[in-house]
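A single protein chain has been omitted from the complex, and every remaining protein chain is retained in its original position.
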């Protein structure tokens, strides 16, 4: 099941070449993950209160073509792998049919001391 | 006593006009305030542990001339007013002799519920 | 005529106090201004190609109450003053009925050398 989330490119996002600054794609795809997690019924704020957080442990990112100021983008996110305390997501940023950015993101569920914890069942249900 | 702190302008800071994005001056001057506070012997991380934070309550900012990519800037900060739980700082961002940005910033010292608290004595000593 | 634009607070927006970092409100209200300008039929990307940009010249900002992670905010924007090359906007960030942040923003229309230029007529029509 692929989740789709729209992103508009604003002044804050681009650099002097008029293209999206490379770190900002990570902001874009994190928004999409947050929305996918919310749609799955997971309340990150409540988890945080309970001493549990999702933390990114690895990112592999390919910059395929630049996104530009004022572009209307879509982030597609798919769950690709779930193990005990970890899951992986494939995320692609599109402008229309064109893939601009692609990332494989590994996330670990843990307590505030960084100890891995068993994933909430809603995570696997996103697949 | 005026505090001076250097800032280099990087790719992350500029927009597609090649000039510093307007919100980023607030990041620059906050770095300068943090360094001034540190130099005064105030440990913000320890205060935070003790349930005390500095919060900005008002900013008046004038954008006088644009800072550009790769510019070598200096932030000048002076304490201009101290009352019970609040203080004000005048902050100016310079490139050489040219003032590019000027702000008057009001900061309140408070607990984590937002209740104002008496300032640590080190704050007044920064004046 | 008041323009309204929704903003969701993500991880990228908050600081270690769990509240929106003070500079990020300027990002939020700039998104709202960009959307208002777009809705008025002004194409900032095309203006930029033609050597014209909107630049912020002054901000007066009051931080009334903190926005928190995961908050669903609305930015209300109203045009309050238009002169030859400048206009002012009153912008307020709300969570429900509660005003969290309020700013008066002055914007100047200019060429790439910073010379003020007569505003496009669509600007006054936003009022």
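Worth a mention:
Order as written gives the chain letters A, B and C; numbering starts at 1 within each chain.
Convention: a contact is a pair of C-beta atoms (placed from the backbone, for glycine too) under 8 Å apart; a residue touches a chain by one contact, two chains touch by 3 or more.
In this text the structure is predicted, and so the values were computed from the model without any measurement.
Residue positions on chain C in contact with the hidden chain: 11-12, 14-18, 21, 23, 69, in rising order. As for the chain not pictured, it touches chain A at residues 16-17, 22-24, 26-27, 30, 48, 53, 55-63, 65-66, 112, 114.
Even with one chain removed from view, chain B keeps its contact list with that chain: residues 8, 10-12, 27, 30-31, 34-35, 44-45, 48, 68-70.
The rule is simple: only the chains that are shown with their structure count from here on.
Centroids built from CA atoms put chain B at 32 Å from chain A.
Taking the mean of the C-alpha atoms as each chain's centre, chain B and chain C sit 22 Å apart. Residue positions of chain C touching 2 or more other chains, listed in rising order: 27, 30, 48.
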